[in-house]
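Shown here: the complex without one of its protein chains, the others still in place.
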Amino acid sequence: MLPITNFILLSAVIFTIGAVGVFFKRNIITILLCIELMLNAANLAFVAFASYFGDTTGQLFVFIVMTVAAAEAAVGLGLVIAIFRNRETLNVDEANILKL
Amino acid sequence: MTLEMFLITAVKIGLVLFIILTAVAYLTYMERRVLAFIQVRLGPNRVGPFGLLQPLADGIKFIFKEDVIPNDVTRFIYILAPITALIPALMTFAVIPFGDRLEIFGKDISLYVTGFNVSLLFVFAMTSLGVYGIVLAGWSSNSKYSLFGGLRSSAQMISYELALSLSIVGVLIQVGSLDLVKIVEAQSGWYGMQWNVWAFQPLGFLLFFIAVLAETNRVPFDLPEAETELVGGFHTEYSSLKFAMFFMAEYAAMITASSMATVLFFGGWNGPGASADTWWAPLLGLLYFAIKVFAFLFVYIWIRGTLPRFRYDQLMDFGWKLLLPLAIFNIVFTATWKFLFHYYDLAQYLPGWMSGK
Partner (left out) sequence: MFDAITNYFSNLTPEHYFFFLFAIVAIASALEVVMQRSPLYSAVALIFTMAALAANFVLLKAQFLAAIQIIVYAGAIIVLFVFVIMLLNVRAEESRLDRFTALRWIAAPSAIVLFAGAFAAIRFSNLDTLAPSPTAAAAGTTERIAEVMFTKYLLPFEAASVLIMMAIVGALVLAARAKEYDAELSGIENQEVPPKPEPEAQPEEVEVS
């Protein structure tokens, strides 16, 4: 079987890509997508360790992460719709009326 | 994995694909004929005896028609959409158990392509991917009608997928497995007649069937492609082979839905004599399976010929305010039932046939 480092490295790469997306993108929907990407990378690491330790707990973590991701997507997209209705833009840099 | 296993699997995949695609072609013929008879017409009867070669003629027509790609479409997704509609629809057939194991030339061969311990979830995963074909087609066409078709369809499918998944939880509680083969095998009692639909999931089946009608965008839930309002809905801008792919995906989804209803609620290949210890018993099982699927497809067409279409808000109200609570009630009821029987062994106080022993 493969050494676990392969999976963990893949997880690290995808997490970094997701983080880069969050750093650089302006469109709020894309930023949410990149957050999903990061959550998924974490999931992969959890599953890899769960599998290599033969312990189900890690898989349960993934389950909870998915729940959180679903809740985040629902509320986040609700907010996106609300922002778009008020500001007619999806650019996070322009949603700044609370700024001093 | 030996070469022999590989060959057997390849042959099975080829056979299943061939049979399903033929069935899809003839399903269109059947739909047109049955609808015609319901409306006191004759339907297609010119090509071949009784019009039996009509699907072939249609296929040739689809292939040779001009393939129009409108100017303003988002090209890549426009081409991707029919493919994403068709492939998941066909992939579900990899795990549907059409029949039991059969002995050919001294080899024990299963009459399904493959089976594993979460095959039911695999089917659900594939059907939940089916929505992308419609949504992407609606978005990429860059046309009002297509966009509305896609929007309606994604809202509808998200809403009804919930009722769909919850309606089968009763069966899962009863059987205790996500493996489709095990679900079928659990229904083999009562001389092959202990089907989940009457032991004891009639409500579950009703909910499943209604939700599946909505999932496959059939009348009375065919709002995504309502001709009278939306021209063609999501496939307004498609022509030729791409349109044919949507068409095939829709009918393949119908066959999947009928097969799933058969497997989950109507005993799959089970029936009187199908689990006997003779060489032809598995073939009889296959026949039972085919008859059940055919009956469901007929009911689909029958409903299309009979019922009017829902209005959009009625559709949503029906899904969220009626189907969902009923499905949850069904789960609670089944769980209570199972709990009582499992822990207090109520079965001993009942006549044998009621406990399903």
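For clarity, chains are labelled A and B in written order, and residue numbers in each chain start from 1.
Everything that follows uses one rule, which is that contacts are C-beta pairs under 8 Å (C-beta built on N, C-alpha and C of every residue); 3 or more make two chains touch, one makes a residue touch a chain.
Predicted model only: the values in this text are computed from it and were never measured.
Residue B:Val135 is the one among B:Leu86, B:Val135 or B:Ile183 that touches the chain not shown.
Checked against the full complex, the one of B:Leu21, B:Leu35, B:Leu53 or B:Leu151 touching the unshown chain is B:Leu151. Interface with the hidden chain, as seen from chain B, comprises residues 74, 77, 80, 116-118, 121-122, 124-125, 128-129, 131-132, 135-136, 138-139, 144, 147-148, 150-152, 154-155, 157-159, 161-162, 165-166, 169, 178, 311-313, 316-317, 320, 331. Remark: the residues of chain A touching the chain excluded from display are 1-10, 12-21, 23-27, 29-30, 32-34, 36-37, 40, 43-44, 47-48, 50-57, 59-60, 62-64, 66-75, 77-82, 84-85, 90, 93.
Throughout what follows, only the chains that are shown with their structure count from here on.
Chain A and chain B have Cα centroids separated by 33 Å.
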